[in-house]
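With one protein chain removed, the remaining protein chains of the complex are shown where they sit.
Should a chain be cited, it is by its letter among A, B and C, assigned in written order, with residues numbered from 1 in that chain.
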Amino acid sequence: MVVRPAVAALALVVLAAAGVRAQEPGPFPAPKAAPAIVTPGRTSADPPSDAIVLFDGKDLSRWRGKDGGAAKWTVRDGYVEVAPGRGDITTADKFGDVQLHIEWATPAVVKGEGQERGNSGVFLMDRYEVQVLDSYDNTTYFHGQAGSVYKQYAPLVNASRKPGEWQTYDIVFHAPRFDEQGKVIDRARVTVLHNGVLIQNNVEIYGLTYNDRPAIYIAHSPAEPLHLQDHGNPMRYRNIWIRRL
Amino acid sequence: MVVRPAVAALALVVLAAAGVRAQEPGPFPAPKAAPAIVTPGRTSADPPSDAIVLFDGKDLSRWRGKDGGAAKWTVRDGYVEVAPGRGDITTADKFGDVQLHIEWATPAVVKGEGQERGNSGVFLMDRYEVQVLDSYDNTTYFHGQAGSVYKQYAPLVNASRKPGEWQTYDIVFHAPRFDEQGKVIDRARVTVLHNGVLIQNNVEIYGLTYNDRPAIYIAHSPAEPLHLQDHGNPMRYRNIWIRRL
Amino acid sequence: MVVRPAVAALALVVLAAAGVRAQEPGPFPAPKAAPAIVTPGRTSADPPSDAIVLFDGKDLSRWRGKDGGAAKWTVRDGYVEVAPGRGDITTADKFGDVQLHIEWATPAVVKGEGQERGNSGVFLMDRYEVQVLDSYDNTTYFHGQAGSVYKQYAPLVNASRKPGEWQTYDIVFHAPRFDEQGKVIDRARVTVLHNGVLIQNNVEIYGLTYNDRPAIYIAHSPAEPLHLQDHGNPMRYRNIWIRRL
Partner (left out) sequence: MVVRPAVAALALVVLAAAGVRAQEPGPFPAPKAAPAIVTPGRTSADPPSDAIVLFDGKDLSRWRGKDGGAAKWTVRDGYVEVAPGRGDITTADKFGDVQLHIEWATPAVVKGEGQERGNSGVFLMDRYEVQVLDSYDNTTYFHGQAGSVYKQYAPLVNASRKPGEWQTYDIVFHAPRFDEQGKVIDRARVTVLHNGVLIQNNVEIYGLTYNDRPAIYIAHSPAEPLHLQDHGNPMRYRNIWIRRL
C-alpha cells in the first residue's frame, strides 16, 4: 500500500476557494461487491474451479462435428487428435469474453513445409483465429506462423517448442460489440501467452480474415462457439478449459 | 450518395473511377521482420530465454536496499524473505513495458487481520502497485485485497491459495507515456493472472495512489525500477523473471 | 489458417462452412429513428430552434450570482458586462454534453499585461475552463492564452480579434463519466472554434486544473451549471445559447 501523507485539509482549501464544494473526496471508495472466490488449479495450467472443462482427455461430449452431429476426432491417451477430412469440431456452448487455456502438439514426424506443416487453428467466436502451426524451424509468412492472429498480426516472438512436444496457449479474448445496425462499436481484442511467453499484447482484431480482400466485421451474436480446425494434419489437443469473463 | 456498382468487380470500378488505384488490395501483406526466436522455459512458469532473471533463488545481486545499498532481505532455500524493518528492495535495472512472472507466499502461521496479514506489494515502475496480501479467508476493502491494483481496482475474482502456499502472478504491464509538458498521453495498463486465473483485464491505471486524495499521474522516466514492499510481514518471494516488451 | 475461397461468392463459402449464416450482409441498415427536425438560426451564430438561449441581450434571469442570489453583472445595449468584484455568474440550469455558442469582447481600452488584460473564463460543468483573455498582441504562457483549456492545452492557433471587437466561441463539449466509486471512466473532451477557426480539436481534458499540482478528476453530477468568471476586468458577453446533445 501507499504511504499516508499528512496535510489532509488541502482540498478543502482549494475547492472552498473555488466555491465548488466543501470537501475533496479522498481516494476511490471500495467497490461494494466482493470478488467471487475461485479455487485455482493445482498448477496455473490446471482448470480453476469456475472454468468449463471443454476437454479433459476423455471424451468429446462438449463438441460437435460437421452438420452438428458428433465430433469425430480421435480420443486416446488423454488427448484428441484431428482426424483429417472429418472437418472442424465446434463447442456446443457459446462464449463471448473468455479466458481460454488450450494445449496442442504438432506431429513428431515432420511432414511438409510452411502452412502445410502441423496446421490447425483456434477460432474464437467461430471466426477470430489464433493460428496453430509447427513453427519450429519452419518458415512461412510471419502473420501466419504459430501464435499469429491469422493474416493480421505476427506473434511478438516465436516461442515454439519442437514438433511432438506439448505447447500451451493462454488466451484472453474480448468479444466485439455491435450496434443495432450491425456496426462494430467495440472491436475484438486478444492477448496470448505461448508456452508462458507473451506473443499477442491486447491487439485489436480487424474483423474476419479473408484471403483475397481486406478484413471486415460482420455482426454476430454476443456469444458464439469455439472451434478447432481440421487442416488436414494429425494435430493433437488436450487440457482445454475456458472461463467466461 | 455513393455510386452503385454491380456485384464482384466492384472495387475496381469504384476506385478506378476515383482515379486512385486500379485494384482493391487483398489482405494485409506479411510484416517484413521475422519474430525473434525465444526458447520457452521448461514449464510456463520457468523463464524463457529472453527473460532477465531477477531472482533465481540464490542471491539478491540484482536488487538494492534503502539508500541504494545492498538489499538486506533474507535468502534461504531458494526463496527470499522480507526482513521486516529493512525496507523495500528495488531492482538495479529499470523497465518500461514488461511481462513479469513472480511467485510469493504469505506466512503459513496466520497473524493479524485485513491489511495487517501477509501484506506486501509489487510496484511496477516504482509506483504502480499490484497488491500482495494473504486474502485467503481474510476480508479487507476489495480494492486492497490480493491482486488488486491498490485502491483502484479490485481483482475480478479471488484466486488466492492458502497461507504458506506458493502463488504466482503473471503480469503484462504497459507503461504510461508523457508528453514534453509532463501530461500523460497514454495511461498505464495492466493485466494480471493470479495462479493462472485472470484477475485484472487490461485495466487503465489512474496514476499514483494516495490515501487521502485522488490518484494522479506525475511524469517519470520511460524506464523505472521494480520494487517489492516491506510492509512488516515476513513474506516470501521466488522465481522472479521479467521480459522487456 | 483460413480457408481459401475463390472470388465472388466468397463470404457465402466461408460462413456457410462455419455454419454461421448463409449470406454476407450488405452495408449497414438505416437506423430506425428519424433525426429530429431543428430549424437553424438565421445565420450559424443565431440560436437554432432547440437551443436554450441563456442570454439574449436583455436580462440575466437564467443566471445566478454568488450565494445563489441574483446575478449582478451589468446588462446594457444587448450585452452583459462583468461587474468586477461581484463574482462569477452561474446558470440556473445544469448541463452535460453540450454545444455552446458564446460571444465576448475584451475592453477596447487596453490595461494591464498578460493574464491581467481582459481575463475571464467559460467554465463548462462549473469546472472545465476555456480561457477568455485579450490575446491580441498580448503574450502570456501559451496554455493560458485565449482559447486554451486553461493550463492544459494551448490553442492550435491564435485567432484573436482586436480589443473591443466581438469574438465567438463555438464549443462542443463531452462530459466526463464516472463509475460508482467515483473513478472517471470516460474523460471530458472539448472542441473549440474561435471566430470560426478550429483551436481545440477534441482534446481530452485532464480534470480540474490547479495552480500548484497536477490536474485531477473529482467525480461530480452528470449535469452541472455553466459559469462565467469575474476576474476583475470589465469583459462583455452576448448571444449565449446552448444545446443539449
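Following the convention adopted for this analysis, contacts are C-beta pairs under 8 Å (C-beta built on N, C-alpha and C of every residue); 3 or more make two chains touch, one makes a residue touch a chain.
Fair warning: this is a prediction, and the values are worked out from it, not measured in the lab.
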Chains on display which the left-out chain touches in the complete complex: A, B, C
For chain A, residues in touch with the removed chain: 2-7, 9-10, 13-14, 17-18, 143, 152, 181, 183-184, 206, 213-218
Those residues of chain C which, in the complete complex, touch the missing chain: 11, 24-28, 30-31, 33-41, 43-46, 48, 50, 99, 101, 115, 119, 121, 129, 131, 139, 141-145, 150-152, 154-161, 168, 170, 172, 174, 189, 191, 193-199, 201-202, 206, 208-215, 229, 231, 243, 245
Residues from chain B at the interface with the omitted partner, ascending: 1-5, 7, 10-11, 14-15, 18-20, 24-25, 28-32, 66, 88, 126-127, 180-183, 210, 218-219
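Everything below uses one rule, namely that only the chains that are shown with their structure count from here on.
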Same-site or different-site touching of chain B by its copy chain C, using the half cut: same
Middle chain, criterion being Cα centroid separation: B
Chain A-chain C separation of Cα centroids, rounded to whole Å: 41
Approximate Å spacing (C-alpha centroids) for the pair chain B, chain C: 37
Set of chain A residues in contact with two or more other chains: 24-25, 28, 30-31, 144, 151, 209-213
